[in-house]
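Beneath this line is the structure, given in C-alpha cells, with notes to follow.
Just one protein chain is left out here, and the rest sit where they should.
Labels run A and B following the written order; every chain starts at residue 1.
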Amino acid sequence: MTAALETIGLYRTFGALVVADHIDFRLEKGARHALIGPNGAGKTTFINLLTGRLRPSAGQVLLNGADVTFHRPAARVKAGMGRTFQINALFYDLTVLDNVCLSISERTGASRLMLKAAYRHGEIVDEAMTLLHSLHIHDVCDRYVSDLPYGKQRLVEIAIALGLRPSVLLLDEPAAGVPSHESHVIFDVLEEFPRDISILFIEHDMDLVFRFAERITVLASGATLVEGTPDEIRENRIVRDVYLGESHG
Amino acid sequence: MLEVINVVFHGAAFGMVLYVITVGLSITMGLMRFANLAHGIFAMVGGYALIVSMGRYGVPYPAALGLAFVASCLMGYVLERLLYSRFYGDSELAQVLISIGLIFVAIALVRMVFGPQSQRVDLPSYLQGQWHIFGLDWIAYRVFIIVVGALLILALWCGIERTRWGAKVRAAVDNRAMAQSIGIDTSRIFSLTFMLGSGLAGLGGALGVELLAVQPGYPFEFLVIFLMVVALGGIGSLRGTFFAALLIGLADTACKYWIPELGSFLLYGLVIVFLGLRPGGLFGVQT
Partner (left out) sequence: MDGQRLKFYLPRVPFEITELIPWVLGIAVFFLLPEYLALAARILIFIILVLSLDLIVGYAGVVSLGHGVFFGVGAYAAGIASVSLAIHDPLMQLLIAAACAGLLGLLSGAVVLRGRGLTLIMLTLAVASLVHEAANRATQLTGGADGLTGVVIDPLLGLFRFDMFGKTAYVYSLVVLFIVWLLLRTLCRSPFGASLIGIHQNTMRMQAIGTPVLRQLLFTYTLAAAIAGIAGALLTQTSSFVGLNTLGFELSGEILVMLILGGVGRLYGAFVGPVVFLVAQDYLAKQFPENWYLGIGVLLIVVILYARGGILGLLDLLVKKGVKA
C-alpha cells in the first residue's frame, strides 16, 4: 500500500555535519506517528526536508507515492502537505478568523481575487467557522491572536495548517510552550481528527507521545535509531539508555 | 599600464575610505539588526570636525583626525543611548523613519551652522604633492589613506579576533538570545560597538575629505554607496565588507575614469542586478 509520506535514503549535510543520515521512513495512511529523539537529533531538520524548506543532499521524498524531492514548498502544500511550527508562526495583528481564512483562501485560490470584499466570500467564512468549531475555538474567532492565551494560539497554529486540507499533517511539537495542564486539550483535538489525515508529530512530552502515538520513530544524530509500536519502544534497551534515560521535558 | 595602476591606486584609496566609514554600519546592523540609514551623519561629523578644528583653530592634522574620531564616538554614544536603543527589535519601518528624521535634523543643523557650501581644508604640507616609491610618483595623500586605512583595519580585525570585547560581539552577532543567556551584557556591547562604529565612520569621513565632499547633504548624497558596500559585503561580515568596499571603490573609480559619460550608472546597474540575483551579497551571508 502506498505510504502517505515516505523518504528513501534521505541524506543532508551542513558542511562536515551530517544532519540526516540516510533516513528511510514511512508514514502510513491514517497514521498517528510520533518522532522523538534527544535535542539536536535532527527532528526539525527532518521536517524541513519533508516540507521542502531544505533540499536534501541525496535521497527521495515521496508524497502519496509521488516524488516531490525537488518540489518547492508551495507545490508540496498544494499536493497536500501541511505543517505547524514549534514556535507559533501566526498573524498576530489579525483575528483568529482571518488567520484561518488566509490559508483556506490560499488553498481555494480565492486569495487572488480582488473585487469582492473578503467578508462577502461566504464559502470561505463558513469553512473557517466549521474548522474553528472542530478545534473548539470558534468562540474567539473575532479576537486578535495577540490577545489570546498561548494554549489557544497553539490551536490557531494548527487551524491554519488544517485550512489547507492536508492529507499529511506535520506537527512540530504541537504542545510546546503550553502549560502541562492545558496541553492535553491539543491532543484531545488531535484525537478527533478523521483518518484521512495522516499525522506525524514531534513531541518531547512522553506522556503525550505514549497516549496518542500508534507508531514511534526514534531519531538520534540524524539517523533512525529504532522504530516500532509504543510498547516496543518502551521495552527497547537502546532507547531507554540513550533517550528515555534523559529527562524528558 | 600606468593608467591601470593609477586607477587601481585611486580606487584602493577610495575603497579604504569607504570601508572605514561603512564597517561600523555593517557590524551594528549584524549586531543589533538595526537599519541605521543615518550612519553617514557620523562620517559627516568627522569631516566637519577635522575641517573646523584645522581651519578655525589651527589644530594639527593628526590631532584633528583624533578629534574627528572622538567627536563621532561621543555623538554615536549619545544618540545610541537616547534614541537608537529604543528601537532594537522594532519594525523595520520605524527604524528607517527614525534614521531619516535624524538625517533631516542633522542636515538642517549643519546647513544652519556652516552654510550650504562644500568645505575645504588645506592638507598639511607633508601630505601634499607626491611621494616617490618604487620608482613611481604617487599622490601622497592617497598613499597616506591606504596606509592608515590598512593599519586601522588590522587593528580592528585583531580587536575582533583577540579581545574579549570582540569575542562577545561575535557571539552576540551569531546568536543574541544565546549570548544573553550566558550573561553577556548585550546592551553594553551594543553601546560600545555602536560608539566604535560611529567613531570609525567619523575617522573615515575625516580621512576622506578630499574624496567625499563635506557638505550638508552628505548623509543623503552618499547613502546609496554606503548601503551598497554593506549589502554587497554581507551584513555583519568584516571581511566581506572589506572586499565589497574595495570592489566598489575600484569599480567606481574605473567607471568614472574610462567611461565618464556613464559614470556611476554602470556600477549601480551591475550592483542592482547582482544583488537581485544574490541578495545575500558577495559571500552569500544570509540575513
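The criterion applied here is as follows: a residue touches a chain if its C-beta (ideal position, glycine included) is under 8 Å from a C-beta of that chain, and two chains touch if they have at least 3 such contacts.
What you are looking at is a predicted structure, and each value in this text was computed from that prediction instead of being measured.
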**Item:** Of A:55, A:78, A:133 or A:211, the one touching the omitted chain in the full complex
**Value:** A:78
**Message:** Among B:85, B:180 or B:264, which one touches the chain that has been omitted from the display?
**Reply:** B:264
**Message:** Using the document's definition of touch, tell me which of A:14, A:92 or A:150 contacts the absent chain.
**Reply:** A:92
**Fill in**
Touch rule applied to chain A and the missing chain gives residues 51, 73-75, 77-78, 82-83, 85, 89-95, 97-98, 101-103, 105-107, 110-119, 121, 124-125, 128, 141-142, 144, 160-161, 163-164
**Asked** Can you name the residues of chain B that touch the chain not displayed here?
**Response** 29, 35, 37, 83, 86, 91-94, 96-98, 100-109, 111-112, 220, 223-224, 227-228, 230-231, 235, 261, 263-265, 268-269, 271-273, 275-277, 279, 281, 287
